[in-house]
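The structure is given below, and queries will be raised subsequently.
Note that one protein chain is taken out, while the other chains of the complex remain in position.
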Amino acid sequence: MTTEMICAGFGGQGVLTIGKFIAQAAMQEGKNVSWLPSYGPEMRGGTANVSTVVSTEPIASPIVSFPDVLVALNQPSIDKFAHSIRPGGVLIYNTNMCPRGCQREDIIQIAVPMNEIASEIGSMIVLNMLATGIIIGKTNIIKYETLEGNLTSFLKEKNPDLLAKNLAAIQRGIEIGKQYA
Amino acid sequence: MSKILMKGNEAIAEAAIRSGCRLYFAYPITPQSELIEYMAKMMPKVNGTFIQAESEVAAINMVYGAAGSGKRVMTSSSSPGISLKMEGISYIAGAELPCVIVNVQRGGPGLGDIQPAQGDYFQATKGGGHGDYRLIVLAPSSVQEFADMASEAFDLADKYRNPVMILADGMLGQMMEPVEFKPAKTDAELQELANQHLSWCICPNADGDKKHHHEINSLELDPQVLEKHVLDLYKKYAEIEKNEARYETYNVSDDNEVLCVAWGTASRVVKSAINEVMKEGKSVGLIRPIRVWPYPYDAIKQAIGKNVKKVYVFELNSGQMVEDVKIAVEGKVPVDFWGKLGGVVFTPAEIKEKLETCF
Amino acid sequence: MPKMTVDPDYCKGCGLCINACPRKIIRLSENINAKGYNYAECFEQEKCTACKLCYITCPDVAITIEK
Partner (left out) sequence: MEIIAKRPEALTKEPFHYCPGCMHGVAHRLIAEAIDENGLINEIAGVAPVGCGVFAYKYFNFDMAEAAHGRAPAVATGIKRARPDMHVFTYQGDGDLAAIGTAEIVHAANRGEKISVFFINNAIYGMTGGQMAPTTLPNMKTTTSPYGRNVEDIGYPIRVCELLSTLVAPYYIERVSLLTSADIIKAKKAVEKAIRYNKENRGFTFVEFISTCPTNWGYEPEKARQWAKENMLPFFKPGVFRDKGEGVE
């Protein structure tokens, strides 16, 4: 069982972190993982994307041609990658930043006003964790508890308030994702 | 020891320190900067030396000095910086000093770009610097292998008193994968490492009565003497060729109709493509040289079964390895090549398409 | 009695010691060494004061001074 995922958005939206938290948790749960970011000038202000592969088998290519899941936090990400989603695959996107959306009907589209929800939770910083929660709710690719543990050890001392908001965002995302599961 | 999710650039740095490397000299360049940054952070914690040199040229000459002092020393760079280091690498090979050089390749020629490429194959395996010499060249394809190659590289360098290059690329440097490290060398092991070269290296003279004059040198103006020195180097290289070729086979069998040859991260894309075409009932094998010098000629020769119609080479360059593959194939079957250039990385879908044309 | 000795194997006959010597008791020998140089020699040892100026100036470290 292999899940290939691309997360894309503007630099600074935290798309690389989505892939990283999922890869790390999946690794801890005994899966094989790879995390391959785009890098270079485009990270600064332009678009950023990361290919993450989670598999029960050894991973051959870390490069994803046809993702099972695409997370698009802005319209250019849909324009660039949505055509390559495997038929039957999942597109998770941020309607606040993707005015044109995606026309494909052979994929499952999870359109979420992520900016609005993040604002409700209290910080735009948690937008990427909201997206992560949606992925988990839809695919069960990792357990919530693993991610919670990692975030807690990472943030508990440094910023307990942000930790609480992140966990709330993930839980909210999982609820949304489950509606499509 | 549990697995850690780590970038290739960081994993090789950590593994080098665990292998007993306490001296590291380098100059920043993308896409290997995480390596120099990791060393800057960690070397002081193990009482090691980290210097951000004024140039790649200075860095490799610091390596020459430290290697001539018999200590485990490493430098790293990316393609344009490795070109600058080539002067020093030739001197290090000529003076027979052990050291490790990591090249996290990017697109060229010239300043090129900063995306993953394999365009330094000729430079690494056929020379690069001036004169007759060889580097031992290790070509990792995963973060775990990148890390494992640190101790392997230092051991080979010490054993043969020869510079060893780890030829990675920007993809491997930047990507994260789980990595499990070998235990760090113990103090006793470090002491043993420190003593292994005392018979020839720059070191304090413990026996005050006996004069001590070790020369670290690659100069010899008498052509007859220099020729003998180079012949001796080539005896050593012949020994290395006999003992040290390494390769991986993937899906190689007598049923293969196509045999692929690919190295480094490119080989992983080819594996994914092979997995796909196998589902269509076609038989394709892959030989991956784990070391690109010495080159596994025999392995490729032996892998050509009776059904192989074509050997297909895939690289992220203009086909620099094809010559070596052709030497191995000895004209028995056609050798074809397809690749991407300038830092463009091929996808499994593209390779699959190429393979399907073979049937 | 002070004494300066030139090792002919090292001397290249540059003549700097001749100028350096305050007593003017050094000259180039009529003999040549293995490299073909007329090497320096002291022709009046008894006048030597072991001032070491020849030794100090000699670029080939060919001179020994005894006292």
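Observations, loosely collected:
In order of appearance the chains are A, B and C, and numbering begins at 1 in each one.
As a working rule, a residue touches a chain if its C-beta (ideal position, glycine included) is under 8 Å from a C-beta of that chain, and two chains touch if they have at least 3 such contacts.
Please read all numbers here as calculations on a predicted model, not as lab measurements.
With respect to the full assembly, the chain omitted from this view is in touch with B, C.
The chain omitted from view is touched by exactly one of B:S218, B:N251 or B:S318, namely B:S218. Considering the whole complex, the residue from B:I36, B:V73, B:A93 or B:L233 that touches the absent chain is B:V73. Considering the complete assembly, subunit C touches the hidden chain via residues 1, 3, 9-10, 12-16, 19-20, 37, 50, 52-53, 55-61, 63-67.
Residues touching the missing chain, restricted to subunit B, are 23, 25, 49, 51, 53-55, 57-59, 61-71, 73, 87-88, 91, 95, 201-206, 208, 211-219 (touch as defined at the top).
We adopt the following convention: only the chains that are shown with their structure count from here on.
Our note on geometry: subunit A versus subunit C, Cα centroid distance of 87 Å, whole angstroms. Mean C-alpha position of subunit A lies 35 Å from that of subunit B. Distance from the subunit B centre to the subunit C centre is 58 Å, each centre being the mean of its Cα atoms. Those residues of subunit A in touch with two or more other chains do not exist in this structure. Those residues of subunit B whose C-beta lies close enough to touch subunit A in the complex are 3, 5, 30-31, 113-115, 170-171, 174-178, 265, 268-269, 271-275, 345, 347-350. On the side of subunit A, the complex with subunit B involves touching residues 20, 23-24, 27, 32-37, 39-40, 59-63, 65-66.
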